[in-house]
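Only a single protein chain was left out; the remaining protein chains are all shown in position.
Moving on, here comes chain A:
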Amino acid sequence: MSPAAALSAVAKQAELLRQDGNNCFKKSRFGAAIDAYTEAIALCPNIPIYWTNRALCHMKKDNWERVEEDCRKAILLANGSVKAHYMLGLALLQRTEYKEGVKELEKALDLGRGANPKGYMVEEIWQELAKARYLLWEQESSHRSWELQTLKEACDEALKEQHIMDSSKLEGFINEADVGLMNQLKALEGVFRKAAEQDIPSEVPDYLCCRITLDIFRDPVITPSGVTYERGVLLDHLEKVGKFDPITREPLDESQLIPNFAIKEAVQAYLDDHGWAYRTD
């Protein structure tokens, strides 16, 4: 047998093992599937899908360390693997590496949108990403609010102490000094309330929301009429309702849609400052 033929025989054998693995996976026999993929990897260690398939089985078995290992290997082989970045993100979140986890999910989301903007993977990744971002915000905002509270108490105390010192010097002007202190405390209260504002959940501004979903944009596209919509639902509309702009009713074809990067950046800036807006339910 020539070296090339031997190589292709090995590749064929590995492919058969992958199919075995897939069949086991479908029957929820994850241990057996892992064995099959492991054999496939031993034959052809450079095929990323063998690693991501095995990672998925480890995920089903809640074995997150192995998920992480396999995904990292798959990413080394193919940096554009949506599934590898997605599962790596989930694994990092599992061990509460929120920042790194979020970064991986974002990478997966970008890659996934490039491949198929309406695919189920994109929705699933978004859900996980939003959940993680919300959690991160909860942690950070409670820390921020604790910091502010401590600082405010210290400032209140300092003002009051100074007031006591001042009033011992300024006999006869006690009333005026009291009013002064009250005003200062009130102003301080206002400053701290303002500082905490971003962390208080309220309404997302209309200009960052799609007129169909009524929700904050994720993947905004602009039509020739100048109206911006969420890509997924607009494609749905063009397919099921009709080929027109939902608001202006001008004729509209999928090929005319352009990503609205400005809005996308505005949304990201808003979400960075108002993490509560990641809430998905």
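The rule we apply is simple: a residue touches a chain if its C-beta (ideal position, glycine included) is under 8 Å from a C-beta of that chain, and two chains touch if they have at least 3 such contacts; residues count from 1.
Quick note on the criterion: contacts and distances are computed from a predicted model.
Colleague: Report the protein name recorded by UniProt for the chain absent from the figure; options are "DnaJ homolog subfamily C member 2", "Polymerase II subunit RPB11", "E2 ubiquitin-conjugating enzyme" or "C-CAP/cofactor C-like domain-containing protein".
Modeller: Choosing among "DnaJ homolog subfamily C member 2", "Polymerase II subunit RPB11", "E2 ubiquitin-conjugating enzyme" or "C-CAP/cofactor C-like domain-containing protein", the correct UniProt name is "E2 ubiquitin-conjugating enzyme".
Colleague: Among A:E65, A:E161 or A:D236, which one is in touch with the chain left out?
Modeller: From the options A:E65, A:E161 or A:D236, the contact with the absent chain belongs to A:D236.
Colleague: Determine which one of A:G112, A:P246 or A:G275 touches the chain that has been left out.
Modeller: A:P246
Colleague: For the full complex, which residue in A:L16, A:L77, A:L181 or A:I212 touches the chain that was left out?
Modeller: With A:L16, A:L77, A:L181 or A:I212 as choices, the missing chain is touched by A:I212.
Colleague: Tell me where the left-out chain touches chain A, residue by residue.
Modeller: 211-215, 233, 236-237, 240-241, 244, 246-247, 249
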